[in-house]
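Structure first, commentary second.
All protein chains but one are shown in place.
Here is chain A:
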Amino acid sequence: METLIQQLINGLVIGSVYALIALGYTMVYGILGLINFAHGDVLMVGALTALQTMLFLMGVAPGLSPIYMLTIALMVAIPVCMTLGFLMERLAYRRLRNAPRLAPLITAIGMSFLLQTVAMIIWGRNYHTFPQLISTTPLEPIAGVFITPVQVVIIIASAAIMIGLSLLVTRSKIGRAMRATAENHRVASLMGVDTNAVIAFTFVVGAALAAIAGVMFASNYGIAHYGMGFMPGLKAFTAAVLGGIGNLGGAMLGGIVLGLVESFGAGYIEHLSFGFLNSSYQDIFAFIILGLVLIFKPTGLLGERVSDRA
C-alpha cells in the first residue's frame, strides 16, 4: 500500500512537469500544426541558464536567501527562453509556413540538435549538480510514504501555472486571438487579428513554461546537462498526443496520466515481466503509449483533431 501511494506521488510530480512542457507543444501544434521538436531543448536551456545564474549569485552574494536566489534565477531563465522561442519562430519556422510538410519538421529536428550542440559548447558535456535550493529532506506524511518539499512546490506551482494559462487563453483578449488563429489563420487575420504576433506570442509563452519546467525538472533530479531536455521533451509530446494534441486540458491530463503510468510501470515492470525486464526500461513506456494512442485513438483522450492531417 505504501509503495502504491509512493508511486502515485512520484507519478504526480513528474506528471505535472510533463504537463507543463506538453502545454508548449500543444499550443504551438494547435496554432501551426507544427511539432516543435526543439521545445524540449528550450527546457534544457532554461535549466542551465538558471543554474548559471545561481552559481553566479552564490559567488556574489553567498548569504542570499534560497527563495530570492531561485526567483532571480527564474527571472533570468524565463526571458532567455522567451527570446529563444521568439528567435526560433522568427528566423526559422515563420519562413517555412508554406513549405512542403516535411520541411518544418526537419528544421525543428535540426534546431533541437543545434541547441544541444551550442549548450554543449557553453556548458560542456558534464553533468552539473543543480543546487537544491528548496529542501530535499523527505517529509513523511504517512508512514512509509515520502515526499520532499521540492515535490510539493512542483505540484502546487504547476497547478497554479496551468490555471493561469487556462485563464489567459479563455478569458483574455490575446487568448481569444490565439483561439481564433488556431481555428483559421486567414479568417482570423481578416477579423483584424495580427496572426504573426499571435504565433510569436504562442512560442514565447510556450518557451516560458518550458523554462519553468526545466528548473523544476532539474531541481527534482538535482542534475542538469546539455542533453537533459530530449527525453522529457519526447515524453511531453507523448503526453500532448495522449491528451489530444491542440487541446490544453488534454495536455495537462495527458501529462499527469503519463507520469503515473511511467511511475507505476517502473515500479511494477519487474513483477509483470517475471523479472525479465527491470526499471531501466522505464523510458520505453512513453513510446509504447504513444504508439498505442496513435494507432487506436489518434485523437487522444480529449482531442477532436485527427492525426491524419497532411
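Assume a residue touches a chain if its C-beta (ideal position, glycine included) is under 8 Å from a C-beta of that chain, and two chains touch if they have at least 3 such contacts; residues count from 1.
Everything that follows uses one rule, which is that contacts and distances are computed from a predicted model.
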item	value
Record-based protein name (UniProt) of the chain missing from this complex, from "Mechanosensitive ion channel", "ABC transporter ATP-binding protein", "Urease accessory protein UreF" or "NADH-quinone oxidoreductase subunit H"	"ABC transporter ATP-binding protein"
Per the touch definition above, residue among A:5, A:58 or A:120 touching the missing chain	A:120
Contacting the left-out chain in the complete assembly, out of A:99, A:160 or A:272	A:99
Touching residues (missing chain, whole complex) on chain A	34-35, 92, 95-96, 99-107, 109-114, 116-117, 120-121, 234, 237, 241, 275-278, 280-281, 283-284, 286-288, 290-291, 294-295, 298, 307-310
